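Here's a structure for you.
All protein chains of the complex are present and in place, except for one that has been dropped.
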Amino acid sequence: MPWRLLRFALSQKHPEPRMFATHDSLKSSYDVVIIGAGGHGLAAAYYLARDHGITNVCVLEKGYIGGGNTGRNTTIIRSNYLTPEGVKFYDESVRLWQDLAQDFDLNLFYSNRGHFTLAHTDAAMRTSRWRAEVNKHYGVESEVVDAAFVKQAVPMIDISCGGHAPILGGLYHAPGAVARHDAVAWGYGRGADMRGVEIHQRTEVLGIDVAGGKLTGVQTSRGRIATNKVLCAVAGSTPRILKMIDVRTPIYIHPLQAMVSEPVKPWLDPILVSGSLHIYISQSARGELVMGASLDPYEVHSTRSTLDFVEGLAAHMLDMFPFLSNVKVMRQWAGMADMTPDFAPIMGKTPVEGFYLDAGWGTWGFKATPVCGKTMSWTVANDRDHELITGFTLDRFRDFALTGEKGAASVGH
Amino acid sequence: MRLPEQRGEWITRGKTLRFRFEGRDYEGLEGDTIASALWANGVKVLGRSFKYHRPRGILSAANHDVNAMMQSGSMPNVRADATLLVAGMELTAVNTFSSLDNDAASILGRFARFLPVGFYYKAFHGKRLFPLWEKLFRVTTGLGKVDVNAPRKRTPKRYGFCDVLVVGGGPSGMSAALAAAEQGADVVLVDENARLGGSTHGRTDLLARVQAQPRIRVLTNTFAAGYYADHWVPLVEPDRITKMRARAVIVATGAYEQPAVFRNNDLPGVMLASAAQRLIHRWAAKPAQRVVMLAANADAYRAVEELCNAGIEVAAVIDLRTTIPEAEKSALATRREGGPIPLHAGSSIIEAMPAADGKAVVGVRTESDKLAGEIACDGVLMSVGWAPAASLLYQAGTKMRYDDAVHQFVPAQLPPGVFACGRVNGVYTARAADGERAGSAAAANCGFGVAKAVSVPAEVASPTHPWPITGHPAGKNFLDFDEDLQLKDLENAIQEGFDNIELMKRFSTVGTGPSQGKHSNMNALRVLARCTGATPGEVGTTTARPFFHPVPMSHLGGRGFEPERRTPMHTRHEAAAAVWMAAGVWQRPEYYAVAGQSRVESIRVEALAVRQAVGIIDVGTLGKLEIRGPQAAEFLERVYISKYAGLKVGMTRYAVMCDESGVVIDDGVVARLANDHFYFTTTTSGAALIYRELSRWNTCGKWIAASSIGRCPGGDGSGRTEGPGGTRRAHRRRSFPALSGGA
Partner (left out) sequence: MKIMTCPINGPRVISEFAYGGEIRPMPDPAMATDDQWADYVFNRTGAPGVKKEWWCHTPSNTWFVAERDTERDIIQRTYLYAGDV
């Protein structure tokens, strides 16, 4: 029993203060306004205050802290991407993740489980090799492994997948991890709050004021705020905000669904992704199996669930793990993924002076939460794109210079 | 203990079933659930709680007794309260350390003070030590065990259609089904229980009328797992799933009885009054010898009557309300020889007293000053209120509002084609009338008759108490039994800033266990409302996502059809000893096995043969398209990067296809068969997609006047020769004019 739990037993009253203060009203102006209290928005607020000394900041959230995709995601953290821009960026994020719980003094259940991208075809094996080469070049641990290695790591797997999609091998990424999503938002939120940032929940941004190409203020459900800098980190709501300032981007919204089983005793250690079967699975600290699949096939701006999703996911999961027939699915849910054509994010400055964008995080942005906070806070503070995000700017589409991550991001998240 | 025969009981006396539980032999009766059989055998500790490993018994007997989960062979998490007993079952309680009787982990209960809400966020996170702690957590976490050797179950799926789907076979559901059927609608009525009747326990004439109505199909032992767009409802049966497409859906799912919160409200023997009623009426299992009733509604007094009829002694009724309608009280007067049953109005149970070993309730202490001491009992029944089973309504997009008259959420605005009646609609007294109203309206909605005006009187008294919660300095007053959450856990979560319903749920984990908050969400919401000075309506509920009850993966996965495609040359390959590999849905030879040689050697032999002589590659898996029309060549030039206007008839040309951004997306070969007629191929994986995309360009006809694009049947064989001898021995199955390589 750790000593730090002793104080709970010794104290009559629950000895914990509020994690985040409530504020009765908004100030009339802030140096920086951040839209969206998901992981990304809160992380940016945290680093703005901690690293750049900018504390006259508010974070506006239409719902509650972490209630967007942050609180709905399946929390896979990895850096085994395909493009040099991607690998460097996510690798920096993984580095930040490792110390985050200690920085926050909050257990994030950051759990290093190892991550397999299973290959069932020659083509998938080729992509694995390609990724492994790029990864190793940038110092990221990543190995091509054969079917026997997979079988040894996960002995209960049906390596033939019911006979119709035999696993040939895959990419093994030892640093692959999962974390407790909500706690990440709370940790950043508490850290920002402690340093003077105001977090306003149930405060929706309804309009953005631009004069002469420059940002001047934000209209909210609780009144207007004057500011010259806005960071937009609203994931699935990005197109709505961009419409307010008339900026066109390639972002489109499709739902991404997931499901979770009843708790069972832990039997699965690593995170498994199968590109051919379009599924992935990990087992949480509560013993629940967290399972997902690919994106919904068409645009919808809501978090409704479909039956076909769970049917397809279950059928393929049983190919890999037939014995899960007896396990019950407890709950399914969805988030709105802000997708881009090249499966890379859109970050940095925009045509509107003072309006910064952190979006296009689709199905893969949870792992990037720390590094996005770091680089976006730098970008906002210096009014210049941070060097790690230059491959992700909006201009790349105008220049037909895409950052193609599809091969590493489409199912794996 | 088994009671004498109860009218309409579900067990078959004389048909005994032997089974084992925790290493001991027992006998139950056909029709028993696991829980009822054990209870009838006097076994009251059915499982251990998730966090503190406290002994737990029956709470609801209605499929949310998450603490009475069993391991049955390779089946984990078998719900004892809802699973039919089968002869020969070998059962153990899940998640115990050593045994249910002597669970080593129950020591955790002693440390409860160290383990406040969210304690695991506040420690164990040292970078080096976390992996060690985590190992320990992974030992203690989880419930049942998966058997990794269990075979895949292939569960059939079926499609169903009906006009009106009625979910819930209680009085409101049955009368809704009747009203809809009588107006001419084809009705399906489902209920998760083995028999219709709901809380009437069969004592209603609706049952016979439903059975006699030919337009009603009844599915029992079946639950509606969720509501999906356009009235698409999966009905989960024990060995099958039916995907029902209805034209209207009536939600008559009733309400979950809610526990009261007081110290030790989790002891075996403390249960919902409705659970005791189920034990009596369905399985004739005696809930207890001598009970105390904690009451706050008329249901409590009806239950008292039923208990007395079954020969169970009611020691006292403790009512949270200060004024109790005379009509309700009258039930107490004549029920005991030595005078009426004592009633303590405006009082509450402060704590239930445990037996020395902590495994049973032996009495209660109450708030009432008239009572100095304890009331001895071996059962405590809670009848303090209900929460609507509204998850299907939420999933359908219903707007709900909190109705102070019944202290529950009721539908405020239903989506088109969705109806609600009975308790889920806030109607407790005139349930049959409410069902008739909904049934008639649903039938009318499908074009059968007109919606009848049925008057449904409002409730005179609320069936639900707004605050069935009693604090205690020593805690152990459980609010969520799945997650072992006590009252103070929620108060502390709120104190830490998790003061809206979603954050509170996420931090405290209330409602996230296997019963998904069926017995905890409403009380949690009340605590939050009280702590923040808001009304329950302002606090609102969390989102109710599918599933209503957990659904086995086998049901969702179904039989798992994996179609496979073969080329016309399949048998030729087979004759050549092909070893197959999958390429998408296609079967392709990976190599041809040469007797006595390895895979690599066999491949070498083949490669050499092609190098030196000739080989045939089966390209039958490629997409094969045709285009005809005066502008066919122009069309191809739009989508492929080369020119085709000048390609001579009878010639072919390699073709690379780009998307609008200039990215290569496919390749193939284009052959000109006539001036206005081309034949071309796509990659195997691109076949369907490219055909579809080209068809779209052709439909939108932006720059091409009508061409016709056709897909050549996939079964058509095509082969391509490879190697130096190729052109001489060109092999073609299709009756094309001879083609030769274009420039």
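All chains are identified by letter, namely A and B, in their written order; residue positions are counted from 1 within each chain.
In this section, a residue touches a chain if its C-beta (ideal position, glycine included) is under 8 Å from a C-beta of that chain, and two chains touch if they have at least 3 such contacts.
Bear in mind the structure is a predicted one, so any value in this text is a computation, not a measurement.
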Which displayed chains does the hidden chain touch?
A, B
Kindly state which of the options A:L307, A:M376 or A:A409 is in contact with the chain not pictured.
A:L307
Touch residues of chain A, complete complex, unshown partner:
238-240, 242-243, 248-253, 297-302, 304, 306-308, 338, 341, 397-400
Where chain B meets the left-out chain, the residues are 228-230, 232, 243, 660-661, 688, 691-692, 695-696, 699-702, 711
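Here is the rule we go by: only the chains that are shown with their structure count from here on.
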Touching chain B in the complex, chain A uses residues 1-2, 4-6, 8-9, 14, 16-22, 63-67, 71, 98-99, 101-102, 105-112, 120-121, 155-156, 162, 164-166, 180, 182-183, 186, 201-202, 261-267, 285-287, 304-307, 310-311, 313-319, 322-333, 341, 400, 402
Residues of chain B touching chain A in the complex:
74-77, 95, 111, 113-116, 119-127, 130-131, 134, 137-139, 141-153, 155, 226, 228-229, 232, 234, 243, 395, 488, 491-492, 495-498, 500, 502-503, 506-507, 514, 516, 543, 545-547, 550-554, 556-558, 560, 562, 564, 582-583, 661-662
